[in-house]
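Excluded from the complex is one protein chain; the other protein chains are retained at their positions.
Take a look at chain A:
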Amino acid sequence: MIRKTLFATLILFILPFAVAAVEPDEILDDPVLEARARDISKDLRCVVCQNENIDSSNAGVARDLRLLVRERLIAGDTNQQALDFIQARYGDFVLLKPPFKPSTYALWLAPGVFLLFGIGVSILILSRARTRRPNEALSDSEESAVAELLAQENRSDP
């Protein structure tokens, strides 16, 4: 019983995440176009509630953009063309996945650079730790030096 209640509560908690802001009057009759519109909407950032995509945002501008995306698709745009159309007006900022271009190289490449850097430093430290391990046996020259010292000691001893 308790388990069932817990499960139901969990489902209720998950529910809000599954609900999109798309209103019935926005939905297109053509299910294929509608699915494409939903896909595009998930890649577009709402400029009011930033960090929310327009598919799940209730802001007025987000609704306008959803309608605009659908309009572009009906006009025969490809997904990319519809995205470009909105990007031309709101800039790279509306794309939740930033484009790969000179001004974003640092953004895209920094994680890889940091990873390589970390790996490099680790290898360096580990290899040095290995070579620095103290030698168990003395070298020949050290051996002879020790012998000489000992001999001197014996001699100075009365």
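We take it that a residue touches a chain if its C-beta (ideal position, glycine included) is under 8 Å from a C-beta of that chain, and two chains touch if they have at least 3 such contacts; residues count from 1.
Everything below uses one rule, namely that contacts and distances are computed from a predicted model.
The chain that is not shown carries the UniProt protein name "DsbE family thiol:disulfide interchange protein", picked from "DsbE family thiol:disulfide interchange protein", "Molybdopterin synthase catalytic subunit", "Glycerol-3-phosphate transporter ATP-binding subunit" or "Cytochrome c oxidase subunit IV". Annotation: of A:L10, A:A75 or A:L124, A:L124 touches the absent chain (contact as defined above).
Note that of A:A20, A:L68 or A:L96, the residue touching the chain absent from this view is A:L68. If you put the missing chain back, the residues of chain A touching it would be 47-48, 50, 60-61, 64-65, 68, 88-91, 93, 121, 124-125.
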